[in-house]
Structure formats: structure tokens, C-alpha cells
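Starting off with a structure, shown below.
What you see is the complex with one protein chain gone and the rest in place.
Entry: chain A
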Amino acid sequence: MASAVDPNAFRETMDVLMEMSRLLNTGLDMESLSICVRLCEQGINPEALCSVIKELRRASDTLKASENSAS
């Protein structure tokens, strides 16, 4: 599928998406965004993916909070 695509073009696309992500204040870093793009390209439902990301963030918040209180 996408393996034939020129890496330069891919990088450009990723840059554009990263810019969009920044504008929209999604809080995704480059690597997360890349994973998300790949998942979306495989036909994953973005709705579900969004809810997963939100939950994961919340879980990490909780973890951090508990670590803080523990320390």
C-alpha cells in the first residue's frame, strides 16, 4: 500500500498534519500522530481511536497523580 510512496512526500504530509494538530491543540506529539495516521490508514474508526486516546491520557494523569502523592 503505502510502502511505494516516496519518503519525502510522506514526511511533507506528516509535517502538514503536525501543523494542523498544533493548530487544533490536540496535544499529540509527532510519534503519536504518526501511529494514529497509520491506524487511520488501516481503516480504524477514528471515533473509537479518539476515545482510546482520551482514556489513555486520563489513565496516565491518574498514574502521575498517584506517583506524586506516593513520593
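One rule holds for everything that comes next: a residue touches a chain if its C-beta (ideal position, glycine included) is under 8 Å from a C-beta of that chain, and two chains touch if they have at least 3 such contacts; residues count from 1.
Throughout what follows, contacts and distances are computed from a predicted model.
Only one of "Cyclin-H", "tRNA-splicing endonuclease subunit Sen2", "Eukaryotic translation initiation factor 3 subunit K" or "Gamma-tubulin complex component" fits the UniProt record of the hidden chain, and that name is "Gamma-tubulin complex component".
Contact between chain A and the absent chain runs through residues 1-3, 5, 7, 9-10, 12-14, 16-17, 19-21, 23-32, 34-63, 65-66, 69.
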